[in-house]
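A short write-up of the structure that comes next.
A selection of the complex's chains, in situ.
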Amino acid sequence: MKAKLEVFLKETVLDPQGKAIKEALEKLGFDKIVDLRVGKIFYVELDLEDREKAKEILEEAAEKLLCNKIIESYKIIL
Amino acid sequence: MKVAVIVFPGSNCDFDVYYALKEVSGIPAELVWHKEKSLKGFNGAVLPGGFSYGDYLRAGAIAKFSPVMEEVKKFALEGKPVLGICNGFQILTEAGILPGALLRNKNLKFLCQDVYLRVENKNPIFMKYLKEGDVIKLPIAHMDGNYFCDEETLKDLIEKGQIAFRYSSPDGEIKENSKFNPNGSLYSIAGVLNREGNVLGMMPHPERYVEKLLGSKDGLYIFKSLKKFFTG
Amino acid sequence: MKYNEPASLKDALSLGLTKAEWKKILKFLKRIPNFTELGIFSALWSEHCSYKSSKIYLKKFPTKSRRVLQGPGENAGIIKLDEELCVVFKMESHNHPSYIEPFQGAATGVGGILRDIFTMGARPIANMDSLFFGDLKEQNMAYLLNGVVGGIAFYGNCIGVPTVGGQTLFYNSYNNNILVNVFCLGIAKQNEIFYGKAKGKGNPLFYVGSKTGRDGIHGATMASEAFEEDLKEKKPNVQIGDPFTEKLLLEALLEIMKGDSIEGIQDMGAAGLTSSSFEMADRGGSGLVLYLDRVPLREKGMDPYEIMLSESQERMLMVVKKGKEKEVLEVFKKWDLDAVEIGYVTDTGKVEGYFKGEKVIDLDIKPLVSGAPKYRRPVKKPSYFEELNREEDLKIEIKNFEEELVDFLKNPNNSSKKSIYRQYDHQVQTNTVLLPSFDSALLRVKGKKYGIAITSDVNPLWCYLNPKEGSSFAVAEAVRNLASIGAKPIGVTDCLNFGNPENPEVMWQFKESIEGLTHALKYFKIPVVSGNVSFYNETKGKSIWPTPTIGMVGFVSNIKKIPDFKPEEGSSIFLAGDGEIRLSSSSFSVHKGYLLGRIPELDLERERKLQNFLIKGFGKGFFSGAHDISEGGLIISLIEIFMLSKKGMEMEISSGENTLFLFGEGGGRAVVFGDDRGILNLSKEFDIPIQKLGSFKGRDFYLRAGGWKFKASFEEIEDIMEEGLSKYME
């Protein structure tokens, strides 16, 4: 099965990337975009069909490797 | 004759290029802020290396919207020389002035090292003093230098003679999957020209090797050629 | 606890102050401080900001010479190059943050030291990084190494300052406390220097750069505490580096500084707005009024306590000359940066802070800054000292020379550091004449005949075994590394990394180390102009080895007379200098699992003779190259020369004790080569013992010593030399 894992900076952590991109959009006239933050997304293919199991595995992968919990949080989308 | 060295926010080889042009190669040059809307009085432009806008989105992606880029596009169409080095090359591809894109290096790390380049072209503007098969040594310093384009474009580049340099061994051998193509570029491409041959984009830094004191003068081939083009 | 409510002893203790310090505060104020004010005290009186444990010792350093324009006490030190130009340099640690989040910790370390340099009006032209990690086999160590190197690369490369050298060591002592020391050097015209002084009553005070968030609140206090189990709680302190914004800040400031609108300026480093405002007012003998609601905020609902103590990066505090506000704002606008007037200079000797119309800070500056506590902490000679300092040297038996040598070469301490420095742009700004891999980095100054050399050195093993002489050796080694490219020292910055100062044994190490540094610096007449002390590098009661990193700046009078490492076929390879070498206390002995021994005898006179010999030899053009002998002994030096010259070397060694001769370590020695006759004559003139080891011949590295033999091609040795480190960095 396919799944997605989103990893993003915690709310309170500065996001220089998001800031620079937001400012660029502003200059291009996108005045309706009032906030923008950047994250990573992992598109994962799992060799199983059990959603619970998949979630478990992704959680473990996030905790161990994919998410730097000091500054980031994550979300699993099945 | 006068060459504009464009300064984007985050450019950091702007002064190096300016120095190589003006002090070393004797080409009148001026630093031009990216918010400038006109390049009147200039006969060519260099887009220098660095990290425009921090490369925070994709390298070169935001800089392509700088006001001065309209003029750079005009230069490209009018046949005036435009040289993009490193981040400058990335900006030119993002702006669609040159084909392809520059992906993350295949080892995912920034690479600062010497590379050997085999000359693939006898472009009269930038490579007058080089001939096909020559090998020159220049340094690279980038995170995203892994050249990519689709198959059709590659075929086109080859057929139309738009490839300027390819990464090679010191003897000019091309080995795509070896340390001689450190960033993993498609077809070992290190530099490309537009169809008309007046726009050159390259990842290696010719401005860093223009004096013996710093180890090599191979970069001068390109600047001298440019000078010759201007002075006839 | 609300920011404007009265604070208590309990609050003081929770902020890391002691009971005695709390009493001292009450005595100064003659009232109870509110919570914001207490926060200010705790930050300014933290070890990191106040140097309360180290101050009495640091006073001993020599700080003057005819070249010194600014010694310790400012954002960075300044040394004259000629009548026009000067160099501005400093080294800083970012140890704790880098352990918590290696990439961002190291990145913001670079950002911080860069700001210290350009805040003085200098353009940063070179960085160095001195890194100390634990055993790479430890879980997480490779992650820390890659993160730190990645962070330094990210910040330095992006902002366009070349990282031209450094030092990287791996010892168990750093398993739980890695060290990240970053050095930056800038160049400026002597008449365009700016200081961190708030002067001129009525002058407006500007805040420039990134917005303030709740980043790293109390970072200074954190750097003043040992790591305990509650690491997790301290994690939210992590700050994110934004090199792009800093690049804009750098260019905008240097542009403004060409005009005549700035009175004084300082970056907001540790303890953010607190330290910058108090220190600037203190240096200027003035006072400040701050309107805290004008500070640009990134997060909602921040209160004065948080605003004063935030350590958000890429921010500066600036006193502008009255009437020049418009000029300044225009330049910042050009660079798309925010600049906000947040207050003005007074002559009250106070910092007064207002928030929503209420006065929330009302503090006299003097007691807070100059009146900060100073401690003469108890010292005690550690028990290990006598135990390890044995007179008799270690005997190490080598069974299979080639195997053991290759194994030693694969020790990450000896590995080529290429996997690290090729991630650093070391050529941007096109001034780097000698790149990483040389004993010192060398930079040209466009339009000048001279060059600037920099090196960073310390042998922490020696500093552990003998803090005093080990520290003297750190200076001697730096001097030797400079001389090995023909440079004379002109100034020093230091980064003194130690354990917990409340531990008398650590304090003893510190005291001894300062004495050793002072002794050697005075001997060589090199002034200290800036530096940094990092205490509390301790985890669960275990302190790191004393690590006084030395950043030394040298002067090469003729940039053309430097090593080229292109020896002629057949020319000789000489060992220059002599003196005691020992196996115990060598890095080979540690590699073999020993940790003991008296360190070799320190002989500064011998070091000076070698230094003079080397510098003279370069001046005369006798040397094609020279390489000092330090960690790893003669064998490592020879291999490194082979790597640099790519020329075959053939050597036959017949010393009574070949293990000692090849792997032993001591001071005062270097390998030199070039013009045989010239070198031999010069060695006589300088009374330098010299010994021919072999000559440049063929293509391979070929060494024979008694029954031992080692022969390998360039490619083979390159692979061996890279493997030890690259396998952790792929």
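We just call them A, B and C in the order they show up, numbering each chain from 1.
One rule holds in what follows: a contact is a pair of C-beta atoms (placed from the backbone, for glycine too) under 8 Å apart; a residue touches a chain by one contact, two chains touch by 3 or more.
It should be emphasised that the depicted structure is a prediction, and the values quoted were computed from it without experimental measurement.
**Student:** Per chain type, how many copies make up the whole complex in this structure file?
**Tutor:** The complete assembly in this structure file has composition A x2, B x1, C x1.
Keep in mind that, in the parts below, only the chains that are shown with their structure count from here on.
**Student:** So what's the Cα centroid distance for chain A and chain B, whole Å?
**Tutor:** 34
**Student:** Which residue numbers or ranges of chain B touch two or more of the other chains?
**Tutor:** 53-54, 56
**Student:** If you look at chain C, which of its residues touch at least two other chains?
**Tutor:** Chain C, residues with two or more chain partners: 242, 244-245, 336.
**Student:** Per the contact definition, I'd like the list of chain C residues that touch chain B in the complex.
**Tutor:** Against chain B, the touching part of chain C is residues 150, 153-154, 157-160, 242-245, 247-248, 334-336, 421-430, 432-433, 444, 446, 559-560, 730.
**Student:** List the residues on chain C that touch chain A in their complex, please.
**Tutor:** Within the complex, chain C touches chain A at residues 100-101, 104, 210, 213-215, 235-236, 238-242, 244-245, 298-299, 312-313, 336.
**Student:** Sort out for me which residues of chain B touch chain A in the complex.
**Tutor:** For this pair, the touching residues of chain B are 53-54, 56-57, 62, 65.
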